[in-house]
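Complex shown without one protein chain; remaining protein chains in place.
A and B label the chains in the order they appear, each numbered from 1.
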Amino acid sequence: MSDAVLSTHGLRKSFGALLATDGVSLDLRPGEIHAVIGPNGAGKSTLIAQICGSLVPDAGQVRLDGIDVTAASPAQRARRGLARTFQVSALAMEDSVLENVTLGATGRAGGGYGLLRRALGRGDRHDRALAAIDRVGLGGVADMPAAALSHGQRRLLEVAIALSLAPRAFVMDEPMAGLGGEGSADLTLLLDALRTEAPILLVEHDMDAVFALADRISVLVAGRVIASGRVDEVRADRQVRRAYLGDL
Amino acid sequence: MSAILLIEQVLNGLQFGVMLFLMAAGLTLIFGVMGLINLAHGSLYMVGAFAAAFAAAATGSFALALVAALSAAALAGVLIEVAVIRRLYDAPHLDQVLATFALILMFSEGTRWVFGSFPLYLDIPDALSGPVTLPGGIQYPLYRLALIGVGLVVAAGLWWLTQRTRLGMQIRAGKDDREMIAALGVDISKLYTLVFALGAALAGLAGALVGAIQSVQVGMGEPVLILAFVTIVIGGIGSIKGAFIGALLVGLTDTLGGIFLPLVLSVAMAPEAAAQTGAALASMLIYILMGAVLVWKPTGLFGGARPA
């Protein structure tokens, strides 16, 4: 546990009578992909919001590199190296791919408020942005506005921005959402390679991708982690089969 | 500082507050249901006042003047809703601000064109003129007391309308879920026109009622509009209850502050300096109140979660 890059401890959040997350404890270790699965309404989105800082938990802790970041804002967490992708693409649609990714490379370094230098052009931020764009295969459309990209390209742009942060940990919220078979196969290959850059906490509905990628799986049902372990352990878990996988 | 002065000023503050409520209720209803920020609401207030002054001069009847104010403002409301406002419901706030700003320019200059630049006067009806003696021997103008009464009746009526009637149910449902209400077979477009006309009529009523104690002139609506904005920011945008509490707070703060701040300051300062500083500070009081509420509760006293 001590070598975990990212961990949550007893995260609890309720909305009125609804307990959305009920004492969730997870950890993410170097080099791994840890998938979180669960049926709709299990509390996955609420969990991600608490990990990334857009929701404040009622109780519990989030730690990044061993440091308690529970009270930190989303921006502060990102500067500490937490890179997230959004389930519904959150991009500056009028801006080009390069501008979107440069923003990431700039923000991590705390340089987002600068007035004196140019944002685009030469420099290591520019190089880092270009490298991230090439890595996800968007090199050919770097100057296109995000609004002109296809849905699949926008999913890749989300990943490129996260990558440009040179993160300590990725948190990916359904990166495969809305992708066809070919698209999700390509993205699966990409994510597989990314785990060496930083470990990935992967919330995903696409079970093929999850079983292909995950080193560990945690199953979230009604706000609780009902099972957690290696892929084959979770697959065999009777409780999981009953509660979630049903008759699969 | 006597108790009589205090009570008089509290009544003045209440009177100012309930008139503000008539404006703020329409604004907050229109924003709550249709998501529209309407700068031209002050123009509807002015339309009501001019219609009342015109009708009173023609017929000599204050009751007919009020009918004229209500119908003219409601008609103007329906007209601009159908011609302009309707296109703005899904538009960005900037478009709403600009288009309704354009409407102000056209209403103001149009009114100047028709009625000229000189103020009109609307007389208090004979039956309501003169002072009345309240318990405790306080003399207070009957008309202002009647305004407080009208304001409270309208507030109660609005509460009944939104909480107890079918139309109110539709309004509340339309606020939460447009598609849902449309799926239930309610003509959403008619509902919106109706809500807009209701808000306009309330503004027109306020304009006519206040027009009898102030002069009726072009540009009279905007200072009231801005105070109504302060009111609903304090109360929470979209909440009728918030508009009511906010209006009373603003009315009382403004009235009492203007009278008592110079008096309080004169304890520590020379009389002339106290009067000057007091007046200047009193003019800022309601905005300071607004700032304080924002620090404490960013979405107002009765506002929901963060606005979208």
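Following the convention adopted for this analysis, a residue touches a chain if its C-beta (ideal position, glycine included) is under 8 Å from a C-beta of that chain, and two chains touch if they have at least 3 such contacts.
What we mean here is this: contacts and distances are computed from a predicted model.
Engineer: With one chain of the assembly withheld, which option in "Amino acid/amide ABC transporter membrane protein 2, HAAT family", "ATP synthase gamma chain", "Sulfate transport system permease protein CysW" or "1,2-phenylacetyl-CoA epoxidase subunit B" matches that chain's UniProt protein name?
Structural biologist: "Amino acid/amide ABC transporter membrane protein 2, HAAT family"
Engineer: Who does the absent chain touch among those shown?
Structural biologist: Its contacts among the visible chains are A, B.
Engineer: Have a look at A:22, A:58 or A:95 and name the one touching the chain we're not showing.
Structural biologist: The missing chain is touched by A:95.
Engineer: Sort through A:23, A:74, A:152 or A:183 and give me the one touching the missing partner chain.
Structural biologist: Candidates A:23, A:74, A:152 or A:183; residue touching the omitted chain: A:74.
Engineer: Sort through A:38, A:57 or A:107 and give me the one touching the missing partner chain.
Structural biologist: Reading the full complex, the residue touching the unseen chain is A:107.
Engineer: With the full complex in mind, choose from A:84, A:168, A:195 or A:216 the residue touching the hidden chain.
Structural biologist: Result: among the candidates, A:84 touches the missing chain.
Engineer: Could you tell me which of B:64, B:106 or B:169 touches the chain that is not displayed?
Structural biologist: Within the whole complex, the residue contacting the unshown chain is B:106.
Engineer: On chain B, what residues meet the omitted chain?
Structural biologist: Residues 31, 37, 39, 84, 87, 92-95, 97-99, 101-106, 108-110, 112-113, 222-223, 226, 229-230, 232-233, 237, 276, 279-280, 282-284, 287, 290-291, 294-295, 298-299, 306-308 of chain B touch the chain absent from view.
Engineer: Please give every residue of chain A in contact with the chain that is not shown.
Structural biologist: Contact residues on chain A toward the absent chain are 52-54, 73-76, 78-79, 83-84, 86, 90-95, 99-100, 102-104, 106-108, 110-120, 161, 164-165.
Following the convention adopted for this analysis, only the chains that are shown with their structure count from here on.
Engineer: Between chain A and chain B, what distance separates the C-alpha centroids? Give it in angstrom.
Structural biologist: 49
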